[in-house]
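Only a single protein chain was left out; the remaining protein chains are all shown in position.
The chains carry the letters A and B, assigned in the order they are written, with residues numbered from 1 in each.
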Amino acid sequence: MPEFSRRAALMQLGAAGLAAMTPGAAISQNPFASFDAKPWAFLTPDEARFLAALSDVLIPQDAFPSASQAGVVDFIDLQLAGPYGKGADLYLQGPFGEATPEQGYQAPYPPATLIREGIARFEASGTRLADLDASGREDVARRLSEGEGVDLGDVPAQTLFDEIWSLVKEGYFADPIYGGNKDYAGWRMVGFPGAHAYYTDFIGRNAPYRAPPRGIAHVPGRSRSASPARGRPAAPIHPATEEG
Amino acid sequence: MVTELPKTDVVIVGAGWTGLAAAKELADAGQRCVVIERGDWRHDATSFGAPEEHDELKYARRKGHMIDTPIKTLSFRNTSDQTARPIRRLGSFLPGKGLGGAGIHWNGQLWRPLESDLSMRSHYTERYGAAVLEGTNVQDWGVSYDELEPHLDFFDRVCGTAGVAGNLNGEIREGGNPFEGPRSADYPNPPMTPSPPLQRFRDTARAMGYHPFQMPSANVTRAYENPYGAQLHPCTYCGFCERFGCGYFAKADPIICIYDVVKDHENFELRMNSHVLRVETSADGKTATGVRYIDARGREVFQPADTVCLNAYALWNVHLMLVSGLGTPYDPKTGQGTVGRNYAYQTMAAVSVFFDEEVWSNPFMGAGALGMTIDDFNGDNFDHTGLGFVGGGYISANQTNGRPINYQPTPPGTPSWGAEWKRAVRENYLHHVSLACHGSSVAVPQNHLDLDPTYVDDFGQPLLRMTFDFPENDRKMSAYVLSKAEEIARNMDNVRAVGTSNNAAEGQGYSVVPYQTTHNTGGAVIGTDPATSVVNRYGQMWDHHNVFVFGACLFPQNLGYNPTGPLMGLAYWTLEHMKTDYLANPRPLMDA
């Protein structure tokens, strides 16, 4: 299998991976389906596996797709390859030194480097997140979020976690033009109708408003947005129809 | 090599609300105005149209309309014994960039100060005794409500503000805010349409004996022509207000309300992508001679002017004074000096109200100033005897947006990620509203602004350094107002859970990470005593009579309201005195 196959990256999550976290529900949708034939813009396959495993702890599959199923890893890949990853919104001049949590982001790296270094140092200990079972993954997520029991050198564990969790939420809920929120997975989950908005006639009414979501690059008459991975539509989720 | 340009009458630093208002008023008065703006040219029609503008990632998360921290930021610490670190990424507050400034991405919550707010020291001293203000730098503004009223009213008309007057020439009116000072005229437009959660808040608050009214809104409610002849359109409740520009011409902003009607004026010139480095002063130091800036092509330029107006964001005005040597920097150790003194913020807390399935909030329908408010616990609208604090805040059920990356309401006790979190977001997204407690902030000696000794901006100038933590007074005030808001929430029908949060909770330091408000105030305050103010009551610098200062940096302490209304009232007050008095005979308008 070619190195850039995103499907290949998913498959290496293994049986102890996603399937184990959602007992009874098989993996039905390739998390990287939209981009499968495209090389990663920034991530290595190992980094993608780490991020898929972690993001699916944060947003697991239920009646709605998991983070990676909704394209969150594709989203993160594009973000880290772009201005955000390079630190376009960060003042990065030194000196860097002791700081309080109230002083915010003080890591000496832009996000792309922070995440690359963070994952490398975590996995250098010999533990690969994707190889852990569900409770092992949850435990890692909790320790990262609390910044305890994880030594990543000058990458603060909590900063790493916050950055990834922020990206995961963005990938799940941002407009699909950025590669995540595939087929409006996140918007459908909460009931957000999207970028086309005109509510003058309805603001005062106490009633549901079930407009199908429409994004910035919505293709009229369809339930999809144009996305960076224009191409074949993703298959709908049919739980328990396939074996992972 | 500095290029010196021909002299102009007035140079204006910054093309936001106050800068463009100054340009319009002074150009009409025959003054040749040059406006210098660091950001890009843009326009509501061509730059802020839906659906492209409705991009939460680009504008709300990556902050596309905000100042770029690699170019300009400030450093921060809670207390003077800490080492300040740069605010590397914007968080707690969001200064803007580009034509229209932060006036483009505001919400449009348009307030005016209470009469007692403007004379805070004398008012509290008279009612409760001077001891209640001990340990604070609270002081009077030096300008009264009656003096500001015509200018507050004019700005309501510029924006087409929507609301119901609660006090019309002394007559208290149903549906308005009964605590406000007398208005000379009603709002130019009717109030916004309240959403179901706002209706419930109104009914409950009223039943509890409070006085709910619709928040005054610069999200216009019908087609409207302002006094300058600009045309505004009604709001669509699209839910993309704060952090976004409005492509509907519905949120009053400096571009459609002022720029469009001054752009072709023969006395008006706008220079974009030009970054002012400093204000130059004369040899005797008594006047300013103009400003030095880096133009769009990277050349250093000197623009001489008879009059200099500082109309940058509150923090940048103070920065410009400090790097230019205007006025005397404040020293918290000695209490001497005034520039950087009395920096204050806004004390924000909130109640999260979770409804059952009977109440559909549909939070994606909203507007920046769609709120149902009570003012019963703001300012000195309630008896402070024995409470141990001064000031207060309004409590408002606000429905501003349901943008899903940021808007993920979960009841208390929900884990912050994972399956339970996901289920809670899904179940509550359409059935939730927040009650904001928007509180005042007293000035205290230790909170201040000065220059950072270590860090520099992209132009090699020292960063502004902010030393700030919530004063004990404000922590008590916030807890008190929050408890009142929580009580209302618990009395509302169809409520299945109530949560609270408080940025100024006891035991936690002010943090620059979570967004709170872009209501940074003080640092160059207005007053009648040069020992405690940077500018006199006309907004004119005590030390340099041809420098006029605009914006929230003038506030001696922060009131319980959003600053745009009060600061625009001050701006038109200053401009009136420039036009009718100063320009014909430039001199100090008050004796020091």
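The working rule: contacts are C-beta pairs under 8 Å (C-beta built on N, C-alpha and C of every residue); 3 or more make two chains touch, one makes a residue touch a chain.
The definition used in the following text is that contacts and distances are computed from a predicted model.
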Q: Choose one: "Peptide/nickel transport system ATP-binding protein", "NADH-quinone oxidoreductase subunit N", "ABC transporter" or "Cytochrome c553". The correct choice is the protein name in UniProt for the chain not shown.
A: "Cytochrome c553"
Q. Looking at the whole complex, which of B:Ala130, B:Ala207, B:Ala223 or B:Ala296 touches the chain that is not displayed?
A. B:Ala223
Q) Of the residues B:Ala50, B:Cys241 or B:Val291, which one touches the chain left out of the display? A) B:Ala50
Q. What is the set of chain B residues that contact the non-displayed chain in the whole complex?
A. 43-46, 49-51, 221-223, 230-231, 233-236, 247-249, 256, 260
Q | Hidden partner chain, residues of chain A it touches | A | 196, 198, 200-202, 210-212, 214, 218-224, 233, 236
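Keep this in mind: only the chains that are shown with their structure count from here on.
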**Q.** Gap in Å, rounded to a whole number, between the CA centres of chain B and chain A
**A.** 35
Q. Which bits of chain A are touching chain B when the two form their complex?
A. 57-60, 62, 64, 84, 87-93, 95, 97-106, 138, 141, 145, 165, 169-170, 173-175, 177-178, 186-187, 189-200, 202-209, 214-216, 218
Q) How about chain B: which of its residues touch chain A in the complex? A) 50-52, 54-57, 61-63, 68-70, 73, 76-78, 82-91, 193-196, 199, 234-240, 358-360, 362, 364-366, 370, 402-405, 408, 416-419, 422-423, 425-426, 429-430, 454-456, 509-513
